[in-house]
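Note that this complex is displayed minus one protein chain, with the remaining chains in position.
Up next, chain A:
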């Protein structure tokens, strides 16, 4: 069963401008949830942490660990807000699509925002652009341009391709995992609602795949954050 998306073409009469309203909705919902959870977790901070503060500190230490794995903390602490927001946003976004899918008038409104290639590629492009920016800022333009010709000059075209490949793989890995998960969940839902045999056959795989999707959601959020930090570290670190 195919579902469409609430896409509006030709916004403001410009032929190449379009918007997927479900993406806009889910971006806002995910951002709001991340913001509300973070602020709720950061309420009543105490020297002796209890409850939500423990979770917050655990997440902070976890992301700190990711950054520390790739670069030293002196440069790494600049990227802590970026890494922690990436991690929480992608995690919440991934889980939202696993929890449920909401379809109205044959159009999918509620889904993972990270199951859209445009959104994941936006995030990955942002990370790669930031890596170039900080590469120049922290190590100087000379070093930055020299890094394209080391160890040998003829690697230059490959290095250029590498940047685009990084962007694409970073974004499409997340999109692919989430999109595939949602497609499979959608198929299983269709199967369970088909008839009694379909329900019997589809219910258990559906439960299993839901659990697995939660797992994938966490893993992909971790991988995206980790790789972002690796790419940034590759640009800001000294030669290794």
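Keep in mind that, in the parts below, a contact is a pair of C-beta atoms (placed from the backbone, for glycine too) under 8 Å apart; a residue touches a chain by one contact, two chains touch by 3 or more; residues count from 1.
The rule we apply is simple: contacts and distances are computed from a predicted model.
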item: Hidden subunit of the complex - UniProt protein name among "Anaerobic sulfite reductase subunit A", "ATP synthase subunit b", "Branched-chain amino acid ABC transporter permease" or "4Fe-4S ferredoxin"; value: "ATP synthase subunit b"
item: Chain not shown: contacting residue from A:4, A:118 or A:211; value: A:118
item: Sole residue of A:103, A:126 or A:191 that reaches the chain not shown, by the stated touch rule; value: A:126
item: Chain A residues that touch the omitted chain in the full complex; value: 7, 9, 11, 16-20, 23-24, 27-28, 31, 34-35, 38-39, 41-42, 45-47, 49, 53, 56-57, 60, 80-82, 84-85, 88-89, 113, 116-119, 121-123, 126
